[in-house]
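What you see is the complex with one protein chain gone and the rest in place.
Chain IDs A and B follow the sequence of writing; residue 1 opens each chain.
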Amino acid sequence: MTTGIGARVKRREDKRFITGKGKYTDDVRTENQAYAAFVRSPVAHANVKSIDKSAALEMDGVIDVLDGHQLTGDGIGNIICGWAVTSKDGSPMNMGAWSALATQKVRYVGDAVAVVIAETQQLARLAAEAVDVEYEELPVVAFADKALKDGAPQIHEEAPGNLIYDWEIGDAAKADAGLAEAVHVTEMEITNNRLSPNPMEPRSAVATYDEAEDHYTLYTTSQNPHVARLVLSAFYNVAPEHKLRVIAPDVGGGFGAKIYIYPEEITCLWASMKTNRSVKWTADRSEAFVTDAHGRDHISTAKMGFDADGRITGFKVDTIANLGAYMSLFSSSVPTYLYATLLSGQYDIQNLHANVRAVYTNTVPVDAYRGAGRPEACYLVERMMETAARELGMKPAELRAKNFIREFPHETPVIMTYDSGDFDANLAQAEEAADVNGFPARREEAAKRGKLRGLGYSCYIEACGIAPSAAVGGLGAGVGLWESAEVRVNPVGTIEILTGSHSHGQGHETTFAQIVAERFDQPIENISIVHGDTDKVQFGMGTYGSRSGAVGMSAIVKAMDKVEAKVRKIAAHQLEASEDDIVIEGGEVKVAGTDKALGWHEIGLAAYTAHNLPPDMEPGLKESAFYDPSNFTFPAGTYICEVEVDPDTGTTEIVQFTASDDFGTIINPMIVEGQVHGGIAQGVGQAMLEQVIYDEDGQLITGSYMDYTMPRAADLPNFSVHHASTVCPGNPLGMKGCGEAGAIGSPPAVINAITDAIGNNDLAMPATPQNVWRAYQAASAKQAAE
Amino acid sequence: MTKVSLTVNGKPVARDVAGGTLLSEFLREDLRLTGTHIGCDTSQCGACVVHVNGKAVKACTTLAASLEGADVTTIEGLANGGLHPMQEAFKEHHGLQCGFCTPGMIMSGVDMVTRYKAEGRELTQEAIRHELEGNICRCTGYHNIVKAVEDAASKM
Partner (left out) sequence: MDMTGEHIIAAPREEVWAALNDVDVLRACIPGCEELEKTSDTTMEAVVKQKIGPVKATFKGAVELENIDAPKSYTIRGEGQGGVAGFAKGGADVSLEEVPEGTKLSYTAKAQVGGKLARLGSRLIDATAKKLAAKFFDNFQKHLNGPDASEEEAAG
């Protein structure tokens, strides 16, 4: 079948996007539309002395100016972090209060203190300028390491010394012992640079209060509209769930930044009730840089010990994670359960310990960004492995292969149980595709042209398919991470799938339909996918953590199982056969080995006319399911990057990038390859171009596309993408997930390649020409001195 | 307010616009042509690219009032029924994911192919990547966009 599992089906959602007919939140315009503009702190830390709204309120077209005292006065709750992480001494994490509009204190540049509602966006922005806020400035700390120093400015009284938690995993004594017996120890200080996710569509919200029905509708740029509704209702008291509809229409990319429920969405809903107007807010890009949660920002020291044979004897990591000025929705889990649990990499490491301190700083809140913790782990492990190989005089592939895990299930000392994988197969496939054997000749040829050529590896593993609810609940998660689906077979046999997963670029309208087309042997045109609306879809936990395939599609499979069971019963009844003999084939429901058959549409019709159903059977053909995964999934693979560095300028060109991934079952290779391309591009961005920079005063100085550099077409090569898969035993389709792999696996491959080229392992991301040139000069000077 | 008369997607349009109204706002808010997107404030991302008198321009840095008599084409008006070869190629080669940058990419793609053909130059992959300098995509890594433009060039 050309539209089933494994087929390169062209995307069904494309037509509206390529013709300009996509419907994004900012495209929504309601009757009675008013516009919001936020008054934001220009300083990083201050007491708010007064807010003078009078000038703004006098302006024509200004409907109201609202502040945090009014917001909290109306009982709107503080923004929460939904994952409770416990410090190693048993104490709960120290979470400071975060109001959607600051009342007493502002803690980062961009912290909102008031909102103007006006007739047009331009008027709202002008009036926001006229709101006079008096700030009493306080000392600022913008960097994580400095925030932990004695005497650092105190950001939240709930978190003494700005420490949110001091957490550990693994066995410190065993790791120390392992390091003590090592014949070689590789030590590194590794920084994971702070990034801004930057989906191309800025965040937006259109909130409408219906006074007659006492009901709210929110259109918003969300990866998980049901979670938004849940949190807005249960924690922020904006409206009870049955009085709030959240719609995430077409969403222009998320990458994590659109998981969270931000102050703006809360404020727009509340303001819509206050003003009895539909309130619309859309971030401009500069505003997005100070309101979208940032990602990464770790400082780590690591020690890895090896025996004489190159086997890892012990691994110890100490990390400081910057969470910004407030704890965003999943912020606490990112540098702990999504990071340190992956520090075993693809390797059999028996003695492993990680300590993580999370700190407040006067910066934008930090939360999950594509990969979320796993890129930080992978970068650390893979830089260590490559550097160790160089120090030990071994080939990087050889050192890795010596330590590969080969038996599954494999339990790591950091609580993960890897279920499947064939790391040798990915390594071999990548090495062959990258023509590693031909590299010395290419390096020599490049040298003749005055270029430094380098090769770098990264063997990544990630935990995806997030996540088994009871397991994450035991680790402090405030929600379950199952997924829900509903399968409706209509009387004429067409099929509607309602899913709690949300598609914002992933192509679910195509891939989800493929598994249904295959299962019921129906034309894909007869299948539609519905998502993104809490009034339509029963529930859902949304799309992040590469979970839509492994968890979201599994829920659909579970609902299809129920539908199929009913179909069999109806067919067996009508065809006077045993249920066990019924097969779905060629668009028909047949008795195996006979010519007795019913058309698929006839089954649908029979279910709804209910003229001739088995005794006691309910009419209708619609089933729903909730699927809770039994384990994480573990996509893994090998990435090999080849670069050429111009020693005179430090300019680096990626000449070849090869990926071999194990994603388990692949539904649509075209879409999976696209996910890998995009992930690699973001990883290359982190490795070579991107960095959020704060100055000492907590001013964000990379707040536009002129200052924050994302990869453009000419910065990237064509990618060579391959698959060597093992089936995931944990879910019915055998899927592992592919959304984050590229962003997780690629940064160390790029940096390992550049450090190979310049002969200096000491190179920080982003490897800008200036950084590369300096590192090369330092290496050359050192070499000359020797 | 300035009265401005122009042609948008083949239809005559006359409106009073404020002096500061950008073409992007004019298209999105006044004409409700929401296929032209706004992704940045600094003319960097190219989500707003449209054609003015046959040439690609960034609608976010063009004043509507300056377009008296101009002929504007947006993504909605690129094809007269059916799909333009560039639109077809983006679908065929999976040159889009979230779709937000796509209208600008397609308009830039059409512009570059038209220019190269007029000048008799070969539009190589390298040239396509260079020509896409003014368009940012965060989803695709450009790999399939380059393929799409290359393929469309052979069909335009």
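Note that a contact is a pair of C-beta atoms (placed from the backbone, for glycine too) under 8 Å apart; a residue touches a chain by one contact, two chains touch by 3 or more.
All values derive from a computational prediction rather than experimental measurement.
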Query: Of A:Ser87, A:Gln154, A:Thr191 or A:Gln699, which sits in contact with the chain we cannot see?
result: A:Gln699
Query: Looking at the whole complex, which of A:Val43, A:Ile63, A:Leu148 or A:Ala293 touches the chain that is not displayed?
result: A:Val43
Task: Since one chain isn't shown, list which residues of chain A touch it in the complete complex.
output: 37, 39-43, 109, 125, 128-132, 286, 289-290, 695, 697, 699-704, 706-707
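Quick note on the criterion: only the chains that are shown with their structure count from here on.
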- prompt: From the C-alpha centre of chain A to that of chain B, how far is it in Å?
  reply: 30
Message: Which residues of chain A touch chain B once you look at their complex with the stated criterion?
response: 10-11, 13-24, 26-27, 29, 122, 198-202, 250-253, 255, 284-286, 504-507, 670-671, 673-674, 677-682, 704-706, 710-714, 716, 718-719, 742
Message: Which residues of chain B touch chain A once you look at their complex with the stated criterion?
response: 20, 28, 32-42, 44-45, 47, 74-76, 78-79, 83, 87, 90-92, 94, 96-103, 106, 125, 128-130, 132-133, 135-146
